[in-house]
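Got a structure here, written out as structure tokens. Questions coming.
With one protein chain held back, the other chains of the complex are shown just where they sit.
Each chain carries a letter (A and B) given by its place in the written order, and its residues are counted from 1.
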Amino acid sequence: MAIDSIKDKAAIVGIGVVDFSTDIGRTEWYTACQAIKLAAEEAGVNIDDIDGMVKSVDDGPDPTYTGKGLGIDNLLYHSENHWGTSAMMNAVHAVAGGLCNYCVYYQTAHRASGPEKCISDFLVAREFRDDSLDMVRYDYFSPFGLIGEPGYVAMMYRRYMHETGIKPEQLGWVPIVASENAARNTNAIFFDKSITIDDYMQSKLIADPIRELDCAPKVDGSIAIVITTPERAKALKQEPVIINSVASGYALEGQNYTSYTRDVITDLPEMENMAKELYRVGGMGPKDIKVAMLDDTFAPYVPMQLEALGFCGKGEAPAFIEGGDKIRVGGQLPVNPDGGEIGQGRFITTRIVEAVRQIRGTSTNQVANTDTVLVASGAGGPADGMICRKE
Amino acid sequence: MSVEYNADQKIPHPAMWGVLYKSSTPFWDGVKEKRVMLQRCKSCGYWLNPPRPMCPKCRSQESEWVAAKGTGKIYSWVTFNESPHSAFKTPYEAVLVELDEGPRIVSNVVGINSDELEIGMPVEVTFEDVAEDLTLPKFKKVG
Partner (left out) sequence: MVMEYNPKIPTLRPYIDPDNQGFWDGVREHRLVIQKCKDCGLVIHRPRPMCPRCLSTEREWTPSMGKGVIYAYVNVIYQNAGYPGIKAPYSVVVVEITEGVRILANLYDIEPEGVRIGTPVEICFDDIADDLTLPKFKRLNS
């Protein structure tokens, strides 16, 4: 059955979140099964009716294991994709195209408790795997000590500071607002109160000009999302969250976090390409978005995404974030009301969870009248995104 | 500032697995002969940086390696205050140099203090033997 568009053809009907921790004390197999069970229960979907699974590449056990663990007998569809909304794209296509009825997307990663503990069923540590076989990193960066993501982003960000004039006193508002929001989210374990601009300026310049507070910390967590068609959603327990559109974007000469050979290295062409398609498919534009869930694995990417996604003009982002008023709950464009990854730890799927809660009206940091949320991921590399809306 | 290494630690080598990636080999062979080699498309002249088997502009698979002059400008840098690898003493800089021919490469500086670094500063290549089996191209002030 051919469809000409996936616009509004899928809905999120359940979310399952295992409490985040810096040492969760259980295997990834355990918490993946736990999250999927929680999500199915919340949705009112029988585990036996789950017939589709999408997992995050490298973040979680294979459907072979989750299927076996949950006793799922009838898996018609399974695939994997990068974290967050790329994987949601698979799930949306699967249910919209009739490949399965109830699809679960899950991300499970115990990055904080260490590579040994997060290996679980796999033999290769995640941290080793992230860098393995990457010719450019090994042959052209590592011998010179350019190692690790804070360093990669810092090289780009110094150039961004040179070209835009952004000051640390402006960028600091990204982690400051994140900490304020995190203080109201019990699952955002890295802040229980908000930080000040002084706290930010004193934060260690681990890879100058990137500060410790600019980086999302490592965390152990597990999240699962249940997706089905809007028609099937009507019979389930929760208010359905309609997926208006989902898209991904690439661009030439990309090299995760290190696209140093492009003519311009200080923008996010993948994010711009993704946004064009996202808005085209869903028929929406930046002005229609009430809440933005942006990729804050590293703080500089937040102002860059505001421009790439069309929420402000080129060069306007530093002023947009300064003072925090525009990006706070109640501001012109609330960003990451859950505290972001800076508050919750490095875990992309938290953005989808918060989008769902904002639409349902159940967030601990609820933005009034939220009927559309944009979710973006992949700043610094291949980008992906999703817009969800009230039914 | 110049990079200082911890004597008992192994500096990451380009041949991490005992095998140099085929695409990188001419660059590192050139370094052994104290030259900065760059790959270029034979059909349209596009610089292939990082090296690769096909030109992304004209899709030709014929390429050549040419020696760069060795001069360029500082395009950006990062100062590590927390060492990401046991071989490197902090603080140290990793720099991104835009060679005069156009391509940019990551490297280190020699004899330039942190507070002297400026975007656009002219530099020229020098070669440093950092280990018995490893020479690295680095950049110093011109002249």
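We adopt the following convention: a contact is a pair of C-beta atoms (placed from the backbone, for glycine too) under 8 Å apart; a residue touches a chain by one contact, two chains touch by 3 or more.
Here the structure is a predicted model, which is why all the values come from computation and not from measurement.
Engineer: Can you pull out the displayed chains that the omitted chain is in contact with?
Structural biologist: In the entire complex, chains touched by the missing one are A.
Engineer: Please identify which residue in A:Arg26, A:Lys218 or A:Arg280 touches the non-displayed chain.
Structural biologist: Selected residue, touching the omitted chain: A:Arg26.
Engineer: Given the contact definition stated above, which residue among A:Gln34, A:Asn187, A:Asn273 or A:Gln358 touches the chain not shown here?
Structural biologist: Reading the full complex, the residue touching the unseen chain is A:Gln34.
Engineer: Considering the whole complex, not just the chains shown, which residues of chain A touch the missing one?
Structural biologist: 25-27, 29-30, 33-34, 37, 47, 68-71, 117, 119-120, 123
The criterion applied here is as follows: only the chains that are shown with their structure count from here on.
Engineer: Could you grab the centroid distance between chain A and chain B? Build each centroid from C-alpha atoms only and quote it in angstrom.
Structural biologist: For chain A versus chain B, the centre distance works out to 33 Å.
Engineer: Which residues of chain B touch chain A in the complex?
Structural biologist: 3, 11-14, 16, 20-21, 23-24, 27-28, 49-50, 56, 75-82, 84-85, 87-88, 92, 94, 96, 103-108, 119, 134, 136
Engineer: Considering only the defined contacts, which chain A positions touch chain B in the complex?
Structural biologist: 135-136, 138-148, 150-151, 154-156, 158-159, 162, 204-210, 252-253, 255, 260-261, 265
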